[in-house]
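For reference, the structure is listed below as structure tokens.
Heads up, one of the protein chains got dropped from this complex, but the rest are sitting where they should.
Order as written gives the chain letters A, B and C; numbering starts at 1 within each chain.
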Amino acid sequence: MSNKETLLSVDDIEVFYGETQALFGVSLEVYEGELVTMIGGNGAGKTTTLRTISGLLSPRVGSITFKGDEIAGKGPDEIVKLGISQAPEGRMLFSGLTVEENLYAGAYHRSDDAAVEEDLEMVYDYFPQLPDLLEHNAEDLSGGQQQMLTIGRALMSDPDLLLMDEPSLGLAPQLVQTIGGIVEDLRDDGQTILLVEQNAELALDISDRGYVVQTGEVVASGPTEELRDTDAVRSAYFGQ
Amino acid sequence: MVQADILSQIILYGVLTGGVYALVAMGLSLIFGVMDVVNFAHGAYLMLAMYSSYFAWQILGLDPFLSILLVAPAFFVFGVISERLIIHPIIDEPDFAQIFATVGLIWVFENFAHYFIGTDPKGIEAGYGGMSLLGVPVQEVRVYGFVIALLTALGMYLLLEKTKIGLAIRATAQDKEAAELMGMSSEVVYMVTFGLGIALVGVAGPVMASIYSTTPTVGANYVLIAFVVVVLGGLGDVFGVLWAGMLIGIVDAAVAFFYEPTLSAPVYYTIFIAVLVLRATGHLGGSDEGLLSRIANIASSNESS
Amino acid sequence: MSQKQQTSTDSIAGKITKAVGKPSGYLSLLVFLVALALPLFATNYILHILILVFITGIGAIAWNIIGGYGGQFALGNAVFYGFGAYSVALLVNNYGQSFFVALAVGIILSVLLAVLVGYPTFTLSGHYFALATIAVVEGMLYLVLFFGDFTGGAIGQSVTPASWLADLVGNRVIAFYIFFAIFGLCILISTWVRYSKLGYYLLAIREDQDAAAALGVNTTRYKIYGFALSAAMTALAGGMYAVYGTYVSPSGAFSLDLSIQYALITLIGGMGTIIGPIVGTLFMVPIQQYVTTVLGGNLGSLAYIGYGVILIVVIIYAPEGLVTRLSFVREWIDNTLPEVK
Partner (left out) sequence: MLKTENLTKRFGSVVAVDDVSIEIPEGEITGLIGPNGAGKTTLFNLITGFYTPSNGTVTYKGEDITNLAPHEISKKGVSRTFQVPKPLNQLSVTENVVVGALGEGKGRQAAMEKANDTLDRVNFQGDYSMTANSLNVGQLKRLEIAKAVATDPDLLMLDEAVAGLNPDERGKLVNVIEKLNDQGITILMVEHVMEVVMGLSNRVIVLDEGKVLTEGTPKEVQNDDEVIEVYLGT
């Protein structure tokens, strides 16, 4: 695993909302080709970490390097061009735009039109429901369809690193399994992924490595099969 | 009983005038809808655009409708510069900052015109006459103005729906953060949006200047009508604004015909406040939705049920 | 802990003694006394300017209650000024009513209008309230023109108050004291409001409406109270001006510019502070008078370009106003000059 190249390295970042501190020194690494997960209870700082990597927040302390370059402090529109895209929590779709427009929005910064069309076909392969919904507004989709569109939209930017924030949120159990399967397929097809999940069981099942966060700090990390047995996971959720 | 020919005359006048009102309101609606900025100085920009066209005619002998090709691009640049200097620094500040800053612009622009141009009304005499439309005598300039309003609405629609920057503008209006995650710089989108909004004024100005005469305070008369049109037509809804403009134009013409022109302003301010009341009491949908599209929605849902 | 409580529960009289003891306090008292003595040596022209300062100042203080304390952007307060002025003009001239009855009618009508406008718009976002108030003042201007037979139309009409009143306000010195007293009264009202339930509620609403509601504040009601009080004070200013200026015109009374002036003056002085509109008026009105009457016409508009630029620059760089920026002056005075017991 570690003979692969380090794609993303988050080093001891502290992040604040106004005066309220949300992250108290989070560090993590993602190697090329890996599926890495961050798990932890509500308010642990998982979403904050992803928002900081994407540039929606700036760390007050610490650094974030991507492919060896410092990206902390860059804007979200610059970071997506460098190769990090995000399927955000709550989906954040353009609700009044059509499915097709949402997908093209994901490819906004690209000028390689032919490759964009190829990626569109690839997204349709992963999510066969989407081609039938192209003219529908995003707000008219079901929860599962919206989640598929969110992931598809993020893939359309042809990312080197895909950040996924709680893809299982609010979905029925079978759909959770479907989405989990698609995340695994993506990894198997070579997509590097940093997955944030509250559903620890699902995340640990499909990921290579994991980080457990609790109230803004990483409290455990390692290969998922090792993490599964630790108490850290349980205590991160229930505070025992 | 009102005679049919009088009625058709009122409607025709109203529609023609209303199209021009809509043209003035389109930029306002775009800026309000995308940036959530109320540009109180919209009328002052309009006044400057009217003068620009007047001087293009007086100095260069340029036809007012041709001068659009000059004025609109210039006003796009003017809008972009204004956005950088004034709107950008206060975009995340509370409402009052935007209100004051744009009100400050009104004073600067109006008094600039007052000082350098003076208060005598300036009218363009480009040699257009009258014509007969559907048997009703009308001024040619009003007809051409209306055609330009329609073409502009169509152009705006295509720009917003069919181009990449249009997609970025609509996406940013829906969810600014998500748009940034897609690589759409909101700074650029806001610059372009404000530029386009002011460029639309650059289209409206020459049309207005060919119909009405220009004074330093002429903009104030039309900016409130434009607000009424925007509230009726919806934010960022090009065709909604067009319909609302025509509706207000008809009201304007009817009041002027049956009562007196000075009364038409109080009448549409009353409509404006009535719309606000409807909204406050929850009889209107989301704040971006115009009254007309709301009514259309209700009508269509009644049909289907 | 006990010391903390003591400072905040001190009696008002004790507070005043303490405030006057401070250098900035006794200097202010000195300014007040000089102002009282002004008619002894000032020219009639200076007194006239000061009377205009008082009249405009009342409007600015009134605007500060709804705009500054409450954070609600009224941009049509001139309509209340117009109601006050025209009520006095019409009722005194055409119906032979006494000045006080006419003034009371103007104030009552203004309060009613404030409730009528505030009720539907206060539940909407701030933009709409600002727009609706503009629509009201502009709409009213057209109505005054439309009913020209009754109102005097675009030319306006002159006001002929009862002779005793005409004599009083005709004497600049007496007029100065009358307007000074009313100005002072309005400052007291504004100060009282700031520390009253209404004031605290308005400040809470300005900061966060939901949080205010959760603390038991009926937000719509208190915004309407604030707006109504603001309307009443502005109508008072308009009514007083009608007898002093003996002339009312639609463009002077129902003027969007005047409405914006009130807001601008308060912004320059510091919004939401008691002293903001007072300092703002003292600073702006003499400059404006100089610009419009001494420079006149074209140079006047050049000066207005300057105002516009100042307004924009202040908004971008010092949105908290000049008073807050200048608070170091007061601190410097307090630190350098000795205290008196």
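One rule holds for everything that comes next: contacts are C-beta pairs under 8 Å (C-beta built on N, C-alpha and C of every residue); 3 or more make two chains touch, one makes a residue touch a chain.
These numbers come from a predicted model, not from an experiment.
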Omitted chain - touching chains that are shown: A, C
Identified contact with the non-displayed chain, of A:Ala200, A:Val218 or A:Ala232: A:Ala200
Touching residue (missing chain; options A:Gly68, A:Pro128 or A:Pro173): A:Pro173
Sole residue of C:Tyr26, C:Tyr177 or C:Tyr200 that reaches the chain not shown, by the stated touch rule: C:Tyr200
Residues from chain A at the interface with the omitted partner, ascending: 17-22, 24, 41-44, 89-90, 139, 143, 166, 168-170, 173, 176, 197-203, 215, 233-234, 237-240
Residues belonging to chain C that touch the chain removed from view: 1, 4-5, 7-9, 195-197, 200-201, 203-204, 207-208, 210-219, 272
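By definition in this document, only the chains that are shown with their structure count from here on.
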Interface ranked first by C-beta contact pairs: B-C
Maximum centroid distance from chain B, chain identifier (CA atoms): A
Identity of the most central chain, Cα criterion: B
Intercentroid distance (Cα basis), chain C paired with chain A, Å: 55
Distance between chain centroids, defined by C-alpha means - chain A, chain B (Å): 43
Separation of mean Cα positions, chain C and chain B [Å, integer]: 34
Touching two or more other chains - residue numbers and ranges from chain C: none
Interface hub residues of chain B, defined as touching at least two other chains: none
List of chain C residues in touch with chain B within their complex: 67, 71, 73, 75, 117, 119-128, 130-132, 134-136, 138-140, 142-143, 145-146, 256, 260, 263-264, 267, 271, 298, 301-302, 304-305, 307-312, 315-316, 319
Sites on chain A touched by chain B in the complex: 54-56, 75-77, 80-81, 85-86, 88, 92-97, 101, 104-106, 108-109, 153, 157
In the complex with chain A, residue positions of chain B that touch it: 164, 167-168, 170-171, 174-175, 177-186
